[in-house]
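Right, chain A next:
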Amino acid sequence: MPSPHDLDPSTPAIRFEGVEKRFGDNVVLQGLDFEVARGDRVTLIGPSGSGKTTILRLVMTLEEANEGYIFIDGEPLTHTREGGKRVALKERHRNEMRKRIGMVFQQFNLFPNMTVMENLIEAPVHVLGLSKADAVERGRELLARVGLVGKEDAHPSSLSGGQQQRVAIARALAMDPEILLLDEVTSALDPEIVGEVLEILRDVARTTDITMLIVTHEMHFARDVSNRVMMFDGGRVIEQGDPETIFTAPTQERTKSFLSAVLGA
Partner candidate 1 sequence: MSWNWDHVWDSLPFLLEGFVQVTLLVTVVSSAIAAVLGLLIAIARRTAPAPIAALLTFVVNFIRMTPIVVQLVFAYFAFLALDALTVGILVFGVHYATYMAEVYRAGIDSVPKGQWEATTALSMSRSRTWRAVIMPQAIRATLPALGNYVISMFKDTPFLIAITVADMVSNALEYGGDHFRYVEVIVLAGVLFLIASYPTSLAIRKLEERIAFTT
Partner candidate 2 sequence: MNDDLSALWAAIPQVLEGMGITVTLTVLGSALAFVVAVVFGLMARSRTLVVRGFARVVIEFFRGTSLVVQLYLFFFVLPQLGWEMSPITAGVLAFGLNYGAYGAEVVRGSIAAVPAGQWEASTALSLSPVHRMRRIIIPQAWALMIPSLNNLLIQLLKGTAIVGFITLFDLTVALDKLRIATDLFFAYGFGLVLYFVLAYILTLGMNALEVRAKHRLGQGESLREALSFRTPDARGSVA
């Protein structure tokens, strides 16, 4: 398998091709096509139930599409086409693909049976094969970056929600992902600490070239960080463009009413 860094830079980091996702009879996504270029920061907006989070979960392989194909760096993620048929790829392939992708969750999902540092080094040591000393050193750097120096031996349960989410961001970054998925990362936080988490993410956006796919209700953050905004409704993209255009001059009626509801609140 070629290292992704050898790839043609024009190959999109993420490509959806006719993706359909159903939960029972409920069609969440249908015939979805879109691309995310490498280094892009794309925010998905839209009413709840419009399928935004499902897209992140599909990329992370937490869900499986019912139809269509997803490509990461041009390589199929979970399914490939063979002689016109849709064929599921082996778990080993999926696991290789997952290593390029990191995710930060709404509910943090830190491992409660491990200290902060153990959370940070578990996957780098056991998945990437880093030495423990290297992983710890990198863990310290990341903790400094998220402003939590001295919390190495703390248990997640002793941290505030904002601190836990900062550890979760550091944990995702410790895997050095090419793609970072942010799933409503501030929705479970008290309003007064939303800012500290977003500031760290702004810093990550400024100082790295990680491709980001973001689902958020923080429109100011979306505007600051992303270079593209996609408006979803009923499982389809109904409008997309640069944040300036979408936020100030949306063309679709539904985008207008969604934005006025969110921003007006």
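Regarding candidate selection, all candidates are chains of the complex that A comes from, given by their letters.
Here is the rule we go by: contacts are C-beta pairs under 8 Å (C-beta built on N, C-alpha and C of every residue); 3 or more make two chains touch, one makes a residue touch a chain; residues count from 1.
Predicted model only: the values in this text are computed from it and were never measured.
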Quick one: in this complex, who touches chain A among 1 or 2? 2
In the complex, go through chain A and note every residue touching candidate 2. 60-62, 95, 98-99, 101-103, 105, 107-113, 122-123, 126-127, 155-158, 171-172, 175, 181
